[in-house]
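Structure first, then comments.
Note that one protein chain is taken out, while the other chains of the complex remain in position.
Note that the chains are named A, B and C in the order they appear, and that numbering of residues resets to 1 at the start of each chain.
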Amino acid sequence: MIIVLKQGVTASAIKELTNRIESQGLAVSHFTDIKREFLGLIGDTTGMDPHQWQASPEVEQVIRVADPYKRANRKFHPQNSIVSVGDQTIGGDRLGIIAGPCSVESEEQIVTIAKQLKQAGANFLRGGAFKPRTSPYSFQGLELEGLKMLQTAKAETGLPIVTELMSTKWVDQFVESVDMIQIGARNMQNFDLLKEVGRTQTPVLLKRGLSATYKEWLMSAEYIMAAGNDNVILCERGIRTFETGTRNTLDIQAVPVMKELSHLPIIVDPSHAGGMSYLVEAGAKSGVVAGADGLMIEVHNDPANAWSDGEQCLTPDEFSSLMEKIRSLAIFEGRSVAEASTILTN
Amino acid sequence: MIIVLKQGVTASAIKELTNRIESQGLAVSHFTDIKREFLGLIGDTTGMDPHQWQASPEVEQVIRVADPYKRANRKFHPQNSIVSVGDQTIGGDRLGIIAGPCSVESEEQIVTIAKQLKQAGANFLRGGAFKPRTSPYSFQGLELEGLKMLQTAKAETGLPIVTELMSTKWVDQFVESVDMIQIGARNMQNFDLLKEVGRTQTPVLLKRGLSATYKEWLMSAEYIMAAGNDNVILCERGIRTFETGTRNTLDIQAVPVMKELSHLPIIVDPSHAGGMSYLVEAGAKSGVVAGADGLMIEVHNDPANAWSDGEQCLTPDEFSSLMEKIRSLAIFEGRSVAEASTILTN
Amino acid sequence: MIIVLKQGVTASAIKELTNRIESQGLAVSHFTDIKREFLGLIGDTTGMDPHQWQASPEVEQVIRVADPYKRANRKFHPQNSIVSVGDQTIGGDRLGIIAGPCSVESEEQIVTIAKQLKQAGANFLRGGAFKPRTSPYSFQGLELEGLKMLQTAKAETGLPIVTELMSTKWVDQFVESVDMIQIGARNMQNFDLLKEVGRTQTPVLLKRGLSATYKEWLMSAEYIMAAGNDNVILCERGIRTFETGTRNTLDIQAVPVMKELSHLPIIVDPSHAGGMSYLVEAGAKSGVVAGADGLMIEVHNDPANAWSDGEQCLTPDEFSSLMEKIRSLAIFEGRSVAEASTILTN
Partner (left out) sequence: MIIVLKQGVTASAIKELTNRIESQGLAVSHFTDIKREFLGLIGDTTGMDPHQWQASPEVEQVIRVADPYKRANRKFHPQNSIVSVGDQTIGGDRLGIIAGPCSVESEEQIVTIAKQLKQAGANFLRGGAFKPRTSPYSFQGLELEGLKMLQTAKAETGLPIVTELMSTKWVDQFVESVDMIQIGARNMQNFDLLKEVGRTQTPVLLKRGLSATYKEWLMSAEYIMAAGNDNVILCERGIRTFETGTRNTLDIQAVPVMKELSHLPIIVDPSHAGGMSYLVEAGAKSGVVAGADGLMIEVHNDPANAWSDGEQCLTPDEFSSLMEKIRSLAIFEGRSVAEASTILTN
């Protein structure tokens, strides 16, 4: 951390500030420009808030040089992390393809779709049981019933389950029932929830918040990891910008940036990013060539009658056709998608 | 809700779509342009997701005309709501001035500041006991200990207490201990938490999310109200934009917009918006002349040594000086700030 | 400028980089942390692009400490600038109130409105002769004819004229005909146009670009000043954000920030910011209490039939009523609005 001092600060004020910094266990190094003096803070400043020094009257600017995240930082963990999810892995050469409907609507629906998805080549099943809806009057999900239906679908297909957790009160049920807990965009900085899933060993799919910076996103991963759970997978799902012609703006650059800053796997969700089914293919393929470790795609057997988010769902046939392209593209990129036949456990 | 049909859609497709709409208890009205056909949905579409119809292949566009919020909507509640908080009210002629430090640091600190604030004319005390920090390595608040210190400060000064709730597990303690529960910007769409505070009758200060639209913000208020708690006060605290020269961009227009759309009281928090103490006065005064029902201002006895957010805190003297201006400005606006002497209960 | 070197950079690479910096006439100072080395660039780096050094393989980060603007910088010009516009001034104790219709529509219209505005207390007349319209099929302004009508209105009322210049080819006509040249938001980084108006001595009203940062805005002022014209007045008119409930988001904090960074006068345009007439009062009053040196307000005799931007126009009566409040508020702030009677020259 570097503190830029205001011009004309007295030596005694600098001395006093230096003492305050040193009292927090850091060493201080001086640096002088023609016009300005600087203080370099030497030591572990990871947990230190740069704003803390900003309030001092002699300080013009505080510049953080070191990254505030440790466990998620590639500098301290150069190899890519590979996270085991059920009998699959995400983060290595094989892409994880998570597919399924926005909401679990019935046992028949989810089992039917799960079979179609597996047939088409997905290796994880997603489906919302608890739904974060903007309106309290909209369908809120089948909740625990939905969770059971997902388990049935898993029993029938062998596909590991990914579903969203919105409340700390269901953590135990999720740990027992699901293979990966999804933390949604709106809860990315629900620190209480992050700490709770950090106390489990269940893999966590951490979606990027709608207006979260790269660093804030990694700090949320750090919350989970600092609590003891290293099984974190990032998910880029579009950010909020001025452009309203698409639901959100897919930030495809997030993939190489996260790969540079962190060792954690990252997947791309083109369905939520664009919010329209015709945008899914471009987003999915971009994710693969940008280096993502997987994709999350909404698929519904009857999009026009889906209980939520129908306009961004692919049909099983469209998904199947997309998967053929994704498989080839993965090979083009020196990777692969796990074959459906190798997934089935029963 | 109006559905714009694609050009060239067949009569039978329109008939089928009409049937589907009618099966949800709505009537349908036709409307024809030279080039296009439209369907008007007649009935209560409040809980209906416009996206539901977007997935149908014959649909070009779905336009919501009615507002998706009811209880928070001024159309159905033309008078301004006035919310009682402790022995005070927010929403009428008298402005509510909520002041205090970012974090409760010790009993002595919070009691001392509370006395100074009351002296200067604040009528509510704020102070963080549970802190939503970006980093897991930063100070997370004194938690329940902090809550007790706030109660001591209230006992000494009579000032009602406002503090942030981050977890459903402390709802009962908050209901017992505090006069107003703050829901922070990062939790504005933590629907689980909104439902829980909605089940209480404790007033809720609902901060706007960093990238929340006006409608999303009102829908979050609607969550609380739909669960049974009408005592909601909105708080504009800056939004995230491309501009990084200030911490956030204070959206002063939010005040008249919310007054137009809703009957709920709204206050302004200039401290978090700008993130720098020299910006507080302009933001606070703008809030008053824009029609806000109160202000929330961070004050710390020793900003340079505050445990968090020091650079945006006023000193008690600065706050006292600001309050003189705010009092005059309130009168200029045909309102007033409650006198300190009328607040003290003991 | 501080260059943060990557960890593990060799001494010879540092030496080579140091030589390259010194070859540009700067001195270099070293600074060492436990983990990192830094280079401080000593000398005038105002015109230097920090990105220039970023491309070097040994560089992790380049931090600009000095401001890139000189002439607009308050550090080198501590007193507020006061700009003379016609027989008025902007930037001192008296607020400049610029009012008028979006477009000049006819001589009768502009003369009539000008008289009403003067009566109500405006001290400048605005009106668009050249209109920057999003659509090529929309009315583009009366162009030079409109300019003549503005001059007629000035002859009748004495009000100095402010109007937008969009093309370098009309610079001479504008210098002859108008009292202040407006550079619109869309042209804020039309550097060619900035240089041309910089070669005149006509005051320039520089509107902030829709997505311009504070520093970019000041750099555009710097373009005008560097070309020889110090008569620059800034105008905050709303920025583009994710919020579409208002046309733009009025960044009221821009006023105190610009006052801190620069000595140039700044005014606020609440009409374009909000895009709706009911938002004008809140924005205008916020501008005054935030410290702005003036306001720009759209007024039309018949908003429902205005050729452009009718929904954000006040009627002359509404404007007159607003002006009463603005006059009192200016006095509250220790300033004033020039009386109409003192303005008339004939």
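Observations, loosely collected:
In this text, a residue touches a chain if its C-beta (ideal position, glycine included) is under 8 Å from a C-beta of that chain, and two chains touch if they have at least 3 such contacts.
Just so it is clear, the structure is predicted and the values come from calculations on it, not from any experiment.
In the whole complex the chain that is left out makes contact with A, B, C.
Considering the full assembly, C:189 is the residue among C:119, C:189 or C:321 that touches the omitted chain. Residue C:47 is the one among C:8, C:47 or C:334 that touches the chain not shown.
Checked against the full complex, the one of C:166, C:180, C:266 or C:322 touching the unshown chain is C:166.
Residues touching the missing chain, restricted to subunit C, are 20, 46-49, 51-52, 54-57, 68, 132-138, 166-169, 186-187, 189-193, 195, 210-211, 216, 219, 222-223, 226-227, 240, 275-277, 303-313 (touch as defined at the top). Where subunit A meets the chain that is not shown, the touching residues are 211, 213-215, 239, 241-246, 249-253, 255-257, 260, 273-274, 278-279, 281-283, 285-286, 288-291, 328-329, 332. On the side of subunit B, touch with the chain left out of the figure occurs at residues 2, 4, 29, 31-36, 38, 40, 42-43, 61, 63, 65-66, 211, 240-242, 244.
FYI, only the chains that are shown with their structure count from here on.
Ranking every chain by how far its Cα centroid lies from the centroid of subunit A, the top place goes to C. Residue positions 211, 240 of subunit A are each in touch with at least two other chains.
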